[in-house]
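Only a single protein chain was left out; the remaining protein chains are all shown in position.
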Amino acid sequence: MDLVELTRRFRSVRGASEALCEPLSPEDCCAQSMPDASPAKWHLAHTSWFFETLILEKRNGYRPFDPTYRVLFNSYYNSLGEQYPRPHRGLLTRPSFDEVLAYRGHVDRHILESLENGLDADDLSVLELGIHHEQQHQELLLADIKHLLSQNPLHPVYLAESDGGERASGAAVADLGWCEIESGVERIGFAGKDFAFDNERPRHRVHVEAFALGNRLVTNGEILDFMADGGYTTPGLWLSDGWARVVSKGWRAPLYWEQRGGGWWTFTLSGMRRVRRDEPACHVSYYEANAYAAWAGARLPTETEWEILASAVPVEGNFQESGRLHPAPLSSTGPPAQLFGDVWEWTASAYAPYPGFRPLTGSLGEYNGKFMSSQMVLRGGSCATAASHIRCTYRNFFYPEDRWQWSGIRLARDA
Amino acid sequence: MDLVELTRRFRSVRGASEALCEPLSPEDCCAQSMPDASPAKWHLAHTSWFFETLILEKRNGYRPFDPTYRVLFNSYYNSLGEQYPRPHRGLLTRPSFDEVLAYRGHVDRHILESLENGLDADDLSVLELGIHHEQQHQELLLADIKHLLSQNPLHPVYLAESDGGERASGAAVADLGWCEIESGVERIGFAGKDFAFDNERPRHRVHVEAFALGNRLVTNGEILDFMADGGYTTPGLWLSDGWARVVSKGWRAPLYWEQRGGGWWTFTLSGMRRVRRDEPACHVSYYEANAYAAWAGARLPTETEWEILASAVPVEGNFQESGRLHPAPLSSTGPPAQLFGDVWEWTASAYAPYPGFRPLTGSLGEYNGKFMSSQMVLRGGSCATAASHIRCTYRNFFYPEDRWQWSGIRLARDA
Amino acid sequence: MDLVELTRRFRSVRGASEALCEPLSPEDCCAQSMPDASPAKWHLAHTSWFFETLILEKRNGYRPFDPTYRVLFNSYYNSLGEQYPRPHRGLLTRPSFDEVLAYRGHVDRHILESLENGLDADDLSVLELGIHHEQQHQELLLADIKHLLSQNPLHPVYLAESDGGERASGAAVADLGWCEIESGVERIGFAGKDFAFDNERPRHRVHVEAFALGNRLVTNGEILDFMADGGYTTPGLWLSDGWARVVSKGWRAPLYWEQRGGGWWTFTLSGMRRVRRDEPACHVSYYEANAYAAWAGARLPTETEWEILASAVPVEGNFQESGRLHPAPLSSTGPPAQLFGDVWEWTASAYAPYPGFRPLTGSLGEYNGKFMSSQMVLRGGSCATAASHIRCTYRNFFYPEDRWQWSGIRLARDA
Partner (left out) sequence: MDLVELTRRFRSVRGASEALCEPLSPEDCCAQSMPDASPAKWHLAHTSWFFETLILEKRNGYRPFDPTYRVLFNSYYNSLGEQYPRPHRGLLTRPSFDEVLAYRGHVDRHILESLENGLDADDLSVLELGIHHEQQHQELLLADIKHLLSQNPLHPVYLAESDGGERASGAAVADLGWCEIESGVERIGFAGKDFAFDNERPRHRVHVEAFALGNRLVTNGEILDFMADGGYTTPGLWLSDGWARVVSKGWRAPLYWEQRGGGWWTFTLSGMRRVRRDEPACHVSYYEANAYAAWAGARLPTETEWEILASAVPVEGNFQESGRLHPAPLSSTGPPAQLFGDVWEWTASAYAPYPGFRPLTGSLGEYNGKFMSSQMVLRGGSCATAASHIRCTYRNFFYPEDRWQWSGIRLARDA
């Protein structure tokens, strides 16, 4: 990426993070609703800490904005010292939101100065990584805010809704079709010169048996059918760990769903609204995705299968930029649809290194590699993902019990 | 209390609560650092809910400020319906701090109008109770804010310090003397017409054996001696449950103490400062108080013993109004000293009903009586207690492991 | 107690402990069903450890049966060294039951030899204490075995039943009457030369207001009425901590009760049997006792009130020696009835030192004193208590949530 474009991207992404906080009060930005989530303010600070610690601190004469931030806003980089305990991030009422904005301004000024004065190739790489890192945190920030607001009986509205969703229960959706792929040796993973995370590399050969993927996402209507058929009370549909979770947590619908009178409602960033049958199912765990697939006589795709199909499709969809921040009913006709945007698609693949994987050197080696156990790969981005952030080789990962991301389901089957 | 005085007290106490929040940001007022603590904003709202629910809602034509507050700000009154889960109070970023102030204004206006229009005797009783209730929450608010700020590595200062405490390690304190009381039948408990809580009644006869109480509080210096003598590592000094807590929590000093280099520092509402030997020991649990007493060859007083002695002493001391919000070194000479203010004094008495105890009727019966198990009585008020709130018959109560109140130690022994 | 009698008591109590294990298999004697309970084998070994460690080990030339037992069978004496972790006692499959019997034989032989050769007064005191200690463990052993067997869906029978209880639902019980006592200064506590625990001393004066105690125990029939009237679903009847326990544990009847078809059954040492309305209620926590009393418009007695009444009554009742090991329906006519035996009676008194309390010296100081927090006093002994073990001054103590002892309810009220 040339310097001009990089500078533009930096300014734009940094500005976008702050724009996401505009509908929020300082209190909204400070609270933490569960250990997995972080306060919005913390996201704003941590993404700045990333640039400061990994670029600015190495430069002669740079004085940190506040030396205590080094610990406060370190997420999980053991090689960069201590970390303030993650479950307590919501207790950091100081620095204030305004102080964090001042911190952001300070870091922005120094980064932009550095860009003008010349950064070496390594620093430029880190800068580009930092931009993508910040885009990841934008999505986390939105998911975390949604979770926080959902805990409040006042059902606060983050974003006014434009589509009249509350009144409609959703149009009919075409029957699921299948996109078939032949068996053979294929290549997956990233090989180009553009930006990609270390975990997407190297591009490598894989053998796949013939398979087929659903031509669209699973819908809320289909989940309602699953529920009506006893999906959440039939242990035989579930992985053992999944069923244990169903029982211990009392799951009986996707996260944020609430029964009111005869029907189901769901909490969205636009407040409570009726569950629409035609929208893609969302906020399900891997366990629910797997159980639904079992019920439907299908299975989840491997990440290899997903990528083979997705590599033939343009990276277009319902992303953060649409301003909807909610999955959209199927609109396109040509199969396969909805591969990008709307919801992250759970795959059947555990998050693991590709053959020949090499983590980044230094502290950045902690970015991705150390999480390669017990998590599952998700693909395709969601309605909260920035369009410029996603690729068909992109590997997201969460624990199989996680539900607070915009995560959904695409079916697969052997051909 | 006459109506004019009651009105004056209402205005004054309501204003004082808000004044306590002036040094705080909206974020400070929203966060909750542990399930036992509540956000400052919640205290402001709950004390208003008390007046609204128990007085205003019974009046014709009153319209609640917001009906959802009935659940949000109900603390523990099962007879008044559901309660928002206590451990999640810090997630209530809405209503905002300003909205809560507006709620307070609304309640204040209606209460003052009601006072002008005439409240019946029952309502006036509840109003007076509500004023004392709010004073209790003022002290809780300060204790909760102290705990919250203590979690922040920035060591935020709530209150500028005026006494140069950081530099001084404290003057010498006179040796402990003893105030002796003969055995006999005495009376304790409240009998007058002024305000007192139900748990202070009825006044009743008790028999005591001859005893003596320390003529001052135990000091930090004495706690340091206890620590130096292995107090926190000698199980024989501790109650069994207390020792289990020492081990499981790793206690090795009072709460908020931190070892820096050679010396001990402590977090105060004025930030970190050196532990002064001449200040009363504070932020100790009942278990620590009991272990210290055992080490000192003494015991803790019963609440009967304490009240017999305290009833002969004027209710004067270092209270909230001093603006210090920290225990003060011994200044008075005449024994017994420091019975009121500075720190709540742990007694050896479990919190239980007095003979003939009758809880208030209706929902207010839940105010005190239902907590009469597993807690210990503390007496005398602290540096965070309003002077107009305390009496020699006043019974405070906390669990024996609690340390975040300004709680300290007075010794007793058999005469 | 003279030496002959002491020797007789020693032999008799030691034999009784082993006899209690006769209906049990080695596996029954090894398992531990919860951290509060201990395996029967552990009780057999620990009571021997007590004699060995506190008497034999001080004697010249004594060689311990096995030095590792010093840690394995130390219950909670920190002054006597490490303890094997209490929750893991059920993992001690070695030493075997037979080895523990051999250990008992070894200790018995040496104690009896010592008795012949002459023990000094201190040792004789410890020996007498050890005999009472073993009787305490006999009752614990029975309670622990009952809890263990109750976990087994096979409902094992420890003891064949002789009274045809399964078929009867119980005769009618006379209405509750009241025994009234005047107010005044009385004396409670133990003062004689016979054996008593340190916590029963010293005898001291107390002032009581006029009161009345129920002339019999609360029955299962009354508990069934309480249940039918929503007792377990009405928070207003409960202490706050008690209600929290009801909710978190799902309590809806006394421990061991189970609904089968239309009726209630209960697990006993003779297996499952119908709940008889005329039997004293049993296996209730302090919280349940307190809630029942509130529902009945009464309260629980203080230990002072209980002892004043009980001191006028002979120590007779349904004890371990009856071989029933279950509370018996009311038989006697003269009030007050059932003060001794049947069930331990929860009092409203927290377990605390009497004025002037002095714990035993040395390690035995850990016997009683260190448990004087957060527990409640129970009085009168139960159907599992040895008759020779109980006195009217005897103070038993358990946590308010404990239910696995034979604990029941006597009502009190202000006169």
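We just call them A, B and C in the order they show up, numbering each chain from 1.
What we mean here is this: a contact is a pair of C-beta atoms (placed from the backbone, for glycine too) under 8 Å apart; a residue touches a chain by one contact, two chains touch by 3 or more.
This is a predicted model, so every value here is computed, not measured.
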Among the chains presented, those that the missing one touches: A, C
Residue in contact with the excluded chain [from A:157, A:239, A:272 or A:387]: A:239
Candidate in contact with the missing chain, chosen from C:12, C:25 or C:259: C:25
Residues from chain C at the interface with the omitted partner, ascending: 25-31, 33, 68, 71-72, 84, 88, 90-97, 148-149, 151-154, 156
Footprint left on chain A by the chain that the document does not show: 76, 78-79, 183, 185, 204-209, 211, 235-236, 238-243, 286-287, 290, 299, 348-350, 352-353, 355-356, 365-366, 370-374, 376, 400, 414
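Basically, only the chains that are shown with their structure count from here on.
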Those chains which touch chain B and also touch chain A: none
Chain centre separation (chain A, chain B; CA means) in Å: 46
Cα-centroid distance, chain B relative to chain C, in whole angstrom: 37
